[in-house]
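One protein chain omitted, others in place.
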Amino acid sequence: MGASPAIRPMTPRPFRIEAVRPETPNVFTWTLRPTQEDGPLVFQPGQFNMLSIFGVGEVPISVSGDAEQSEIWVHTIRSVGTVTQVMETKKAGEIVGVRGPFGNTWPLQAAEGCDVVLAVGGLGLAPMRPTIYHVLHHRERYKRVYLLYGARTPKDILYPDELKAWSESGALDIRTTVDVGMDGWDGEVGLVTDLISDIRIDPYHSIAMVCGPEIMMHFTAKALFHRRIAPARIFLSMERSMRCGTGWCGHCQLGPTFLCKDGPVYDYPSIQPWLHKREL
Amino acid sequence: MHYRLEASDLEQLLDALKADGYALLGPQRQDNAILYDTLESVADLPQGWTDQQEAGQYKLKRREDAAYFGYVVGPRSWKRVFLPPRKRLWSATQQDGVWSISEEPLPTQKVALIGVRACEIHAIAIQDRVLREGPYPDPYYTTMRAQSLIIAVNCTQAAPTCFCTSMDTGPNATFGFDLSLTELLEPAHCFVVEVGSPKGQALVETLGLPAANDPDQARAQAGVDQARKQIKRTLQRDDVKALLYRNLEHARWDEVASRCLSCANCTMVCPTCFCTEMEDITDLTGDHAERWQRWDSCFHGQFTHVHGGPVRQSTRSRYRQWLTHKLASWEDQFGTTGCVGCGRCIAWCPAGIDLTAEVKAFRESEHTQENNKR
Partner (left out) sequence: MTPQDLKAFLAEHPFFSTLPAEDLAIMASYAEYANFAVGDILLREGQQATRFYVLREGSVAIDVHHPARGLITLMTVGKGDVVGWSWLLEPYLSQFDARVLRPTKALVFDAVALRASFEQHPALGYAVTRKLLAQVTKRLYAARIQLLDLYGISNNP
């Protein structure tokens, strides 16, 4: 537990929704502030919180804010299940519960002095955003930084204004592709993998961080090998049903690991035996 | 140093524990089974009863003697003391849009567990690794463990479902108890008592127990040896992890899935299975909410639910998860196997599925393949 050791790990703390920002269809971002002052909110990029609607349920949602902002939590949520659908109806000023942060972090220190490839698919950009903020705050520590982003349609592109600003600042080389090109889209259409063949990296001094659906991560990792990035330098953020965050409940097991306490970030060789195994 | 407790003085042991503030939990005959529940006195014990077990079978039967602990294990393990089937974690109340959350008070009642088998002591130690020794100790679990006292009873008979000798967990308790008892019926009904902790030592002194003589100790040892000899089931443990990991796509999983009902009985009776689900409830006004933690099972359909559906849809994948977790990935996670050889999952499986037979099937199919290659 980050914030308050006095509280038991299963007890949420009340937070007020300070702002609700609609993003793409069914996707919105919450800014949450604790109702009681209780020290800074500390997290590492890649970690997640358990967010509760009282009486409805609890879901794991990655932190997608800036780790240097220690007085709020920012979460981007897609309304897709029972709990998140109720979340979508909540307005600024309402109270929700928060536990966390849980999980491990992206290899931001190991990536220092390296070319960095951030490959994200769909809503995978949300968990990656704290990493992007970190890189931008400490841009001099990293060499070339690519953000390769695969979205569903042009309408589903998350954080378009920020993507534009990051790209225009020259701090990040951003390449975006969509699965379906429409609505006047004049960018790439196809898989994220196609973006990988065209980046300029020093494969021996590169680190790749991949976040998206499991199949996307599987083929992205393969494409990264073809660019000669060593498997141990490729990191994936895995997804399973996390219910407790503490390793007690057993739901998020994948082979020998608990995603909630050992993950969600894994280097490719350690998760590879359990990746892409049917119904594991 | 071993002591002797007359069978007629067993009540005094219970009284001493009660006087020390312990609530007693122990075996008794309920619902045609021997279950662990609140114990008032020696009269509650299943004296003169035993259990008959086989794959898919459990039956109580009268004994011809007056043994208090003349049964093996029933469907209920001690895990419910430390990890209750259902417990409230917190409740929250809303007033004028402000939620206040109150944590469920932790239990304060000390408990004495009477009649803990050696395999069950190992099961408790295994759950300690999960719920007490990880990065997030479970407050309820650690509290109950700290205020529990364990009176072990060594096995002098085994069921056909037992395989503790393969798992090195029995038939006699070697650690993790305050006192351990070995029940002797001949020539006089008594218990040989071994002390396992300062608390146990204090109890022995309170009761003023005399030392056990050599013949008593020899008889106690003979009882344990007899149980060991009765155990016929085996599970070859040394390479089972690699065996299962090698065979994640083996056709045997389909075969066992054709028998498995995915009923979750094995996980409910297992003394080490710890999976739970969180459940949120609310009243009609929506101003009062509670979160409960209840036992869950990897055999349940929604256990692996992610957006779009469960990851493990087939019974094949769920049985594979259960068995590989129990015997393989548990080692990676907690440095120990998740099986203690108590045999409950074998007896209480309505289809009589026997994990030791499943492991043998995997091993034999590999041998067959090897031989075919030659």
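Think of it as A and B in the order they're written, each chain with its own count starting at 1.
Convention: a contact is a pair of C-beta atoms (placed from the backbone, for glycine too) under 8 Å apart; a residue touches a chain by one contact, two chains touch by 3 or more.
Remember, predicted model here, so these are calculated numbers, not experimental data.
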Selected from A:Met10, A:Leu32, A:Ile77 or A:Ile132 as touching the chain missing from the view: A:Ile77
Chain not shown: contacting residue from A:Ile17, A:Ile72, A:Val189 or A:Ala230: A:Val189
Residue of A:Met10, A:Leu148, A:Met216 or A:Cys249 in touch with the missing chain, whole complex considered: A:Met216
Contact footprint on chain A, counting only the chain that is left out: 48, 59-62, 77-78, 80-81, 84, 103, 121-124, 126-127, 150-152, 156, 177, 179-182, 185-191, 193-194, 197-198, 211-213, 215-216, 219, 237-240, 242, 259, 263-264
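Just so we're on the same page, only the chains that are shown with their structure count from here on.
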Of all residues in chain B, those that touch chain A in their complex: 89-90, 92, 94, 97-101, 103, 130-131, 134-136, 138-139, 245, 248, 274-278, 280-283, 286, 288-291, 293, 296, 298, 303-307, 311-314, 316-317, 320-321, 325, 328-329, 332-333
Chain A residues touching chain B - in the complex, by the definition given at the top: 1, 7-14, 35, 52, 54-58, 80-81, 93-95, 97, 239-241, 243-251, 253, 255-258, 261, 273, 277-280
